[in-house]
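Removed from the display is one protein chain of the complex; every other protein chain stays in position.
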Amino acid sequence: MRKKRMMALLLTGVILAGVITGCGNQQTETPEAAEETETAQEQASEEAQPQEESGGENVNLRFCWWGSDTRHEKTLEALAKYEELTGVHIEGEYSTISSYYEKLVTQLAGGTAPDIIQLDYPWITELAAQGDFFVNLEEYDIIDFGKFDMDYTKGWCSEGDKLAALPMAQNGFTLFFNRDVVKETGLSIDESTEWSWEDLIAEGEKFKAANPDKVFLHSDLHTLEKNVFKPYVLQQCGGQWINDDFTVNFTKEQLANAYAYLLELEEKDLIQPLEETMAYNGNIDQNPIWANGEAALLIRWASDYPSLINDNVQDIGCCRLPVIEGAADTGINCKPSMVLAINKDSVSVEECLKFANWMMTDEEAIKILGDCRGVPATAEARGILEENDLLNPDLKTGIEIASANAGTAQNGYHDNSEITSISTEILSRVLYKDLTPEEAAEEFLNTIQDPLATLAGN
Amino acid sequence: MKKILSYAFLCLVALIMVYPLIWLVFSSFKPNSEIFGSIRLLPQKWQTDSYTLGWRGTGQNSFGRFLLNTLELVVPTAAFTTISSCLVGYGFARFTFPMKKLLMMLMISTLMLPNTVLIIPRFILFNRLGWNDTYYPFIVPALFACTPFFIYMMIQFFRGIPRDLDDAAKIDGCSSFKTLIYVLLPILKPALFSAFLFQFIWTWNDFFNVLIYISSVSKYPVSLALRMSLDSASAVNWSTVLAMSLVSMIPCILVYMFGQKYLIDGMATQGIKG
Partner (left out) sequence: MQNNKWKKWKRKYTGMFYLTPWIIGFLAFQLYPLVMSFLYSFTDFTMLNDYKFVGLQNYIKIFTNDRLFLKSMKATFMYVAIALPLKMIISLFIAGLLNQKLKGISIFKVVYYLPSIFGGSVAITILWRFIFMKTGLLNTLIGAVFSGYKAFDWIGSPKTSLPVISLLQVWQFGSSMVLFLAGLKQVPDSLYEAADIDGANAVQKYFRITLPMLSPIILFNLVMQMIQLFQDFTAAFVITGGGALKETYLYGLMLYENGFRYFKMGYASAQSWILFVIIILFTFAIFRLSDGLVHYED
């Protein structure tokens, strides 16, 4: 009897011992940590560092970004240089774009977001609707705003009166062409080409008649919605996609025109049938049509240029996105490809700002980073890179063409995820012949009322 | 004859099952255009540096580091889950106590709520405990049998073992714990191994939860490291991605192969009477 009881007690002992030793290591940190997170997040970042020298000038900051290997390497190099210069240690938290935003939001909810944060511009608006997370950069006299194009900066990065972020690089829609295919097929297109959408169809029909096996405009649902449908609508109605008061400028007729245009592209076989590109939706790079040099044209962000080059496709050029004749706006989206914001709850907002300023305006930093984030947003940085031959000339050309024809700077609702997915879905129903353009236009206007009301409610 | 049929059938199904995997292995030696553009099995142009390039990793850490991290995260999680689930399963399967049915339903029902809506409150909870950027959010719950899948699994295996065995042990003067250790566990080896294996592989492959909790790159496990450099604006070298995906599977395969013997000669053959 006793024995059994002893056994049982022993067992609890074993379990509890496991529990205690299991937690033992962080036991020393836990009580502080719990308090810290409640008062301020600052300690959280320090805690991540093994050496706990709180106070003093030993500032440790965290900086998160997404990107490719090259971007990771160059940014780390810049961080090392900055530490060498100032003694400020910045830990890089780099990863992929997929689920980056989800992680960031979770961290913001838990109060553990990094101090310096790379963002996509629409997130500023989305997050601002839910709380105040980022420093108003103009409240501090640290950033050298003289070096930034402030119209551009404020157009894309402010929320109300507040400047929440700095643009890190420029971007813009361009029409890319594969020069080899162009030469081979006699398509008349070069950097100075400025087509209307009708020209695109006319050229496409000629192209297809002569080269039935080639694809004229390489596409997937995602790019069709973003790079053809939206510009086509905006070129008709002008202004914002979604106004700041959550009304819209476009009419049913204008929407129907855009749907009809896309349907025409599909019916004339100028794009691959949606059915065949669906498996690559959102991953257009993986569709071998472009990589094998079987497609002539492609509409993408200018910054995507490096991803379009491979063994078979070496020589590509770009020109202006097609624009409707007599357009109200070019509809050419020239958003910053990335923006940089500072966490309001950072250990040291000043240090973060100093770093941000160094990263974007210091010559040494600019040289280290090169074009790993695309074409820099400041004229000075572009100049430095060009002088030192660090800027990809093709990348630069694309940005210049897009910027020269830039449409209205769109607010963050332009890329609202819910409205975008409604728009994408309805477009797919048109291309799958499930809806006529007129029905689709009606459906679109009806369906977006609910998310618009939700946005207005915030 | 029956044997030959069995073999033939097994081979046929095996071919269907693994042909895609073999293709994937060869694809790790192909350039992108071949991976996406052709269904040929063998590469036309062998690209052999994908493994060395991938192993080198990004920036400060080599892929080996990420593998070690993963082991540090996965081994304790899988081991603790197995032990704790076994104990709890034993309690449910072999004893009667008040509210047993209710507790059991409660336990199983915690599996029925989708993870998506639990992520935020769980993150906030673990964060209050100061466990952000550590492996504790995985290891500590494992210690407390927080994966009811395995508890229920152990219950079902316990219930497949004749109770006569327990009774015999009891008559011999074994305590309930001793009965578990000396009498039941040997029979349960296949189940214990399965639990360890599953938790090992699931934690190994877990992307989203790990992403949420682990911020420091030096603590990344392979599931994060594999996707660390996938970026739409630059040319992704898919052969490297595939190569490292395959390499990261090796530990899982090893665990399975090593433990497989428990699935071959369970203790059932040692003359237990039903």
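Going by the order they are written in, the chains are A and B; count residues from 1 in each one.
Here, a contact is a pair of C-beta atoms (placed from the backbone, for glycine too) under 8 Å apart; a residue touches a chain by one contact, two chains touch by 3 or more.
Nothing here was measured: the structure is a model prediction, and the numbers come from that model.
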item	value
Of B:91, B:130 or B:221, the one touching the omitted chain in the full complex	B:91
Selected residue (touches chain absent from view) among A:221, A:327, A:381 or A:452	A:221
Residue ranges of chain A at the interface with the undisplayed chain	1, 4-5, 8, 11-12, 15, 102, 105-106, 108-109, 126-127, 129-131, 133, 221, 274-283, 286, 417-418, 421, 425, 428-429, 432, 434, 447, 450-451, 454, 458
Positions on chain B contacted by the hidden chain, ascending	3, 6-7, 9-10, 13-14, 17-21, 23-24, 27, 35-36, 39, 84, 87-88, 90-98, 100, 103, 106-118, 120-122, 125, 140-141, 143-146, 148-149, 151-153, 156-163, 176, 187, 190-191, 193-194, 197-198, 201-202, 205, 207, 226-227, 230, 238, 241-242, 245-246, 249, 252-253, 256-257, 260, 262-266, 268-269, 271-274
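The rule is simple: only the chains that are shown with their structure count from here on.
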item	value
Centroid spacing, where centroids are CA-atom means, of chain A and chain B in whole angstrom	34
Complex contact set, residues of chain B against chain A	31-33, 36-38, 58-60, 80, 84, 87, 119-120, 123-124, 127-134, 136, 139-140, 143-144, 175-178, 207-208, 211-212, 215-217, 224, 227-236, 238
Of all residues in chain A, those that touch chain B in their complex	3-4, 7-8, 10-11, 15, 18-19, 22-23, 26, 29-30, 32-34, 36-38, 44, 47-48, 62, 64, 66-73, 76, 91-99, 102-103, 106-107, 109-112, 114, 283, 285-288, 291-292, 301, 303-304, 306-307, 309-312, 337, 374
